[in-house]
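My structure is below; once you've seen it, I'll send some questions.
Complex shown without one protein chain; remaining protein chains in place.
Our next item is subunit A:
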Amino acid sequence: MANPAHATDNVVEYKKSPSARAKVQAFGGFLTNMVLPNIGAFIAWGLLTALFIPTGWMPNEELATIVGPAIKYLLPLLLAITGGRMVGGQRGAVMGAIGAIGLIVGSEIPMFLGAMVIGPLGGLVIKKFDKLVENRIPAGFEMIVNNFSLGILGFLLMILSFYFIGPAIEYANNGVTAAIEALVATGLLPLLSLINEPAKVLFLNNVIDQGIYYPLGMQAAAETGKSIYFTVASNPGPGLGLLLAFTLFGKKTARRTAPGAIIIHFFGGIHELYFPYVLMKPLTIIGMIAGGASGIAVFSLFDAGLVAGPSPGSIFAYLGLTPKGSFIGIIAGVLVAAVVTFLVTSVILKLDKGSEDDDELAASVEKSKAMKQEGKKSSAAKQQQTEEINKISFACDAGAGSSAMGATTFRKKLKKNEIEGIEVKHYRIEDAPEHSDIIVVHEDLQERARKAHPDKEIITIGNYLNDPALADLIERLKKK
C-alpha cells in the first residue's frame, strides 16, 4: 500500500502549487518506467499460464510447475531490479533484488507491491552509502569496499524485509480480506469493486477470488445452481475496456503492447496482463472500479450468475459456465463493464496526454527520483529553485558537439521569447559546474549525467533542437 499512499501524499501536498499535476505525473512516470521494461516477462508468464494450468487450454502438469515460481520470484524480482537500477544504477539493481528476495520468501503471496517499494529503496540505500564514502576509499581498495559494502548492506536489507516489510504487506492483505467480508455483509454488491479492483491490480486476485468469492459462490450455487459471487472479481470486461483504451489513447510502448495483452487477458483469461497498465497509470483504477461496479450492477439486475468459479477468467470460461437463462445477463454485464471502463479510462488517458510526452516522461522521472530521494522537504526547496533559474548547462559526451548545438539553439529561443538573465552554456557532462540550476542532457546519457550530478535537476531530451521538454522549459522560464 505504500506506493499509492505516497502518490496521494503528493497530491495533497502539492495541490496548491502550479506543478501539482506535474508531480503526480512524475510519480506515474516513475511507476511506468519500473513496469514497462518488464511487460515481456508478464506476457511470457501469461501465455504459459493460459495454456498449461489444469484449467488451461492444454493442461500440462510438468510445464505448469513453472507458473508458481515465475509469479512468486521472477516477476517481482524483475520489478525490484528495474526499480533499483532507476535509483541507484547497477549497484542499485543488485540491492533491489537482494531486498526483494527477503520479502518474497518472507511472505505467502506474490510480492509485487513490496518489490516496487523495496527495489527503489535498495537502490537508494546503496546510492547514499556510495556518496558517503566517496573519495574516502584508499586507492586499491575500491573493489573490496564496493563488494563488501553491497554485500553487508544487502544482507541487512534482506533480513529487514523478511521480518518486517513482507509481513507488513501481508498484514495489509488481511485487511483487504476483512474489508471485503464487511462489504459482502452490507449486500450492496457493486461496492465490492472499490476493493476488488485495487486488490486485483496488486496481484491479490487469486487471494480474493479463491479465498473469498468462490467459497461464497459455491454455497449459493449448491442451493440455486448459480451464483453472482463467481463474477464479482473475475469479470473480464473491465480489463478489456482498459486495454482497448490504452490501444487507442496510450503512449508509444504501452499502446503497442496493449492489443497483445487483450488477447491473453480476454480470451486467455489471464487478468494479470492488464495489471501493469494500471500500475503505470494509477489513476486508471477509477475506470476499473467504475467498470467493475457497473458489471456487478448489471449481473444483479438480470439476476445472472455462473455455475462455478471461472478460472482462468476468460470470456470462454464465462460463457461455458453460464447456466441457461443467464446468458443475456452475463454477456450484458461483461459488455457494460468493458464500455464503462473504456470510456472512463480514455478520458483519463486523454487528459494525461495533453501535457505529457515520452521525453517529458523521462524528465519527470528525474524529478520524481529527486523527490523520493530528498523527501518532501526538499521538494519544497526545489519549488523555490524553479523560481530562480540563472544557469542552464547543456551537457554531452565531449562537451563540444551536441551540447553546443543544444545550447546555441536554446539561447536563440530565449532571445526570441525575450527571456533575459539566464546563462546557457555547454559542457562535458562531468565538467558541468555545480552552480548550474538545470542540466540538459540527451536521454542516452541520462544515467551518466545523474551519476555525475546526483542532486541536480536533469532534463533529458531526444532531440537537441525541438524537444517538447525544452519547449516546456521555455514556458517555465517565461512564468518567472
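Quick note on the criterion: a residue touches a chain if its C-beta (ideal position, glycine included) is under 8 Å from a C-beta of that chain, and two chains touch if they have at least 3 such contacts; residues count from 1.
Going forward, contacts and distances are computed from a predicted model.
Visitor: Mind telling me which option in "Cysteine desulfuration protein SufE", "Ascorbate-specific PTS system EIIA component", "cytochrome-c oxidase" or "ATP-binding cassette domain-containing protein" is what UniProt lists for the chain we can't see?
Guide: Options "Cysteine desulfuration protein SufE", "Ascorbate-specific PTS system EIIA component", "cytochrome-c oxidase" or "ATP-binding cassette domain-containing protein" narrow down to "Ascorbate-specific PTS system EIIA component" for the missing chain.
Visitor: Have a look at A:170, A:397 or A:423 and name the one touching the chain we're not showing.
Guide: Of the listed residues, the one touching the omitted chain is A:397.
Visitor: Which residue from A:72, A:255, A:391 or A:428 sits in contact with the chain not drawn here?
Guide: Candidates A:72, A:255, A:391 or A:428; residue touching the omitted chain: A:428.
Visitor: Which of A:445, A:458 or A:477 sits in contact with the chain that's absent?
Guide: Result: among the candidates, A:445 touches the missing chain.
Visitor: Given the full complex, what residues of subunit A touch the hidden partner chain?
Guide: 396-402, 404-405, 408-409, 412, 426-428, 442-445, 448, 463-466
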